[in-house]
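Apart from one protein chain that is not included, each protein chain of the complex appears where it belongs.
Order of writing sets the chain letters: A, B and C. Residues in each chain are counted from 1.
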Amino acid sequence: MNPRARLWLVVLGGGGLAALLVAACLRLPAFGGPWHPYGDRAVRAALARHIANTIASVNFDQRAFDTMGEMTILFAAVLGCVVLLRQARDEHRDPPEPCEVAAPVRRYALVVLPIALVTGLYVIAHGQLSPGGGFQGGVVAATALHLMYLGADYAALERIRPVEAFEIGDALSASAYLVLGFAGVLAGGAFLANTLLPYGTFNTLSSGGTVPLLNAAIGMEVASAVVVLLARFLDQAVEIEEGSGS
Amino acid sequence: MGSESAVTAVTHVLPYLVAAYVFLVGCYGLATSRNLIHAVGCLAVCQSATYVLLLAVGYRDGGTAPVFSDIRPGSRPVVDPVVQALTLTDVVVGATVTALLLALTVQIAKRHGTVDPDELRELRG
Amino acid sequence: MNGWILAATVVLAVGLGTTLWGVATGPLGRRVVAQNLSTALVCPGLLLLSQGYDRTSYVDLALLLALLGPVGTLVFARLLADELAEEQPRAWGLTWAAAGLGAVVVAVLCAVTGPGRSMVKLLIVGALLVGGNLLASRAMSGGFPGVSRG
């Protein structure tokens, strides 16, 4: 098909889709309306289990099984990247020479790295209280490590980030989530049911039964997954060269 | 009076229309892209349309976030937490899917030496 | 709608409008400057929104943006170092103006909040925002002189 015919097809199909979408939008409940039956029930259930952040309660208690599905997608995507971006037979590793970075940039990276790591951990730890949680905090902590690459050089990053350890951490935290789920079954409840631990005092770090534990498992899983992912991309972009032997 | 009701009518559907527009624009970019990395970026734009739609459905006028670390429960109306939880996981998982597609693109570039979908089709056919 | 949200609306409209125009057109150097300015202009907007909605927990958003926004700019400054070395983008007037806006917003909010934990958090956000913004500007105009590949 030539590009012109393809463009016409896109315009035709897109136009039809646009008309249907606009028609659907006009029949949706008005934006900002007061009727949210599921939301109201979710808030009540979260408060009954002493969880201050209702979103964390939905993610790690009321719909914890869905979060397991999300975690599986994450795990599979990382596995796919690792397989796709492995070193091929006709490639060799060529460590890049250390690069020159302006002194203020280097200093900034070294100062902000620990701050960003602590912020990531803070976001994970307060997941069931204030906005935040394992998903967000994990990404922040993993991104923070890569300030070492941005502010210093690749060799420095490799020293503070042993990829094998993070691969093991990824698998361990994914299985920790499953183990916590099965612990619910063994205790006589259902898979991932939040009946294992006491609910604790409202608005404290240990409140919410198993929610903080599942949250921590997801935080570790996301952080390790992102580190492994970026490590593969950095390997390809910086280190792996075409042609066998050097 | 008439113009005022027209304004409220627009604000009542505007978020949905923006979501539909963002989705369609992303699709257009995907269909006409000449570079696979650009296409992955367009897919990210399509994904963001779903976030906008979900959160728009859950919004309540005058509501605030259902997070009770700094307000007393029941003191203010809150928005729908269920759609927020769906979107929250979607954002992070969407990013890893983007990474998977970029990995595929890098692999295609290695195998075929190009990331232009049209040139790739010629190589095969 | 209270005054805080009105101020946030103005800051966000101006900030997002100018960065949209700056990042979508023109030479590469100008686009990186615009990306850096988006952090510096949106972060005060988020702080004002948190005050306007009377939710101290929303300050976390501004904290994360102040931390990660400059990191994003560093990504571009480092991986586009070759292209940027030819252009040497400099916009110190704009950068200092944006940093000044951030400092003023943080100072006003600190005066309203009064001493306490939330004030410490606001000061951290302000320091990270202004420092990161200035540093990112420095990084894109010759912060990576020796990056050929690495």
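By definition in this document, a contact is a pair of C-beta atoms (placed from the backbone, for glycine too) under 8 Å apart; a residue touches a chain by one contact, two chains touch by 3 or more.
Here is the rule we go by: contacts and distances are computed from a predicted model.
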Hidden chain of the complex, named as in its UniProt record, picked from "NADH-quinone oxidoreductase subunit N", "Heterodisulfide reductase", "MrpA C-terminal/MbhD domain-containing protein" or "Urea ABC transporter permease subunit UrtC": "MrpA C-terminal/MbhD domain-containing protein"
Omitted chain - touching chains that are shown: A, B, C
Chain C residues touching the omitted chain (full complex): 1, 5, 8-9, 12-13, 16-17, 19-20, 23-24, 28, 31-32, 34-35, 38-39, 42, 45-46, 49, 53, 55, 57-58, 60-61, 64-65, 68-69, 71-72, 75-76, 79-80, 149
Footprint left on chain A by the chain that the document does not show: 32, 53, 55-56, 123, 131-133, 135-137, 139-140, 142-143, 146, 226, 229-230, 233-234, 236-237, 242
Interface residues of chain B (partner: the chain not displayed): 11, 14-15, 18, 21-22, 25-26, 28-29, 33-35, 37-38, 40-42, 44-45, 48-49, 51-52, 55-56, 58-59, 61-65, 67, 78-79, 84-85, 87-88, 91-92, 94-95, 98-99, 102, 105-106, 109-110, 113-115
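We take it that only the chains that are shown with their structure count from here on.
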Chain pair with more C-beta contacts, B-C versus A-C: A-C
Mean-CA-position distance for chain C and chain B (Å): 24
Of all residues in chain C, the ones touching two or more other chains: 57-58
Numbers and ranges of chain B residues touching at least 2 other chains: 65, 67, 69-70
Touch list for chain B against partner chain C, complex: 64-65, 67, 69-71
In the complex with chain C, residue positions of chain A that touch it: 96-102, 104-105, 108-109, 112, 115-116, 119, 123, 130-132, 136, 140, 143, 147, 150-151, 153-154, 238
Chain C residues within the chain B interface of the complex: 53, 55-58
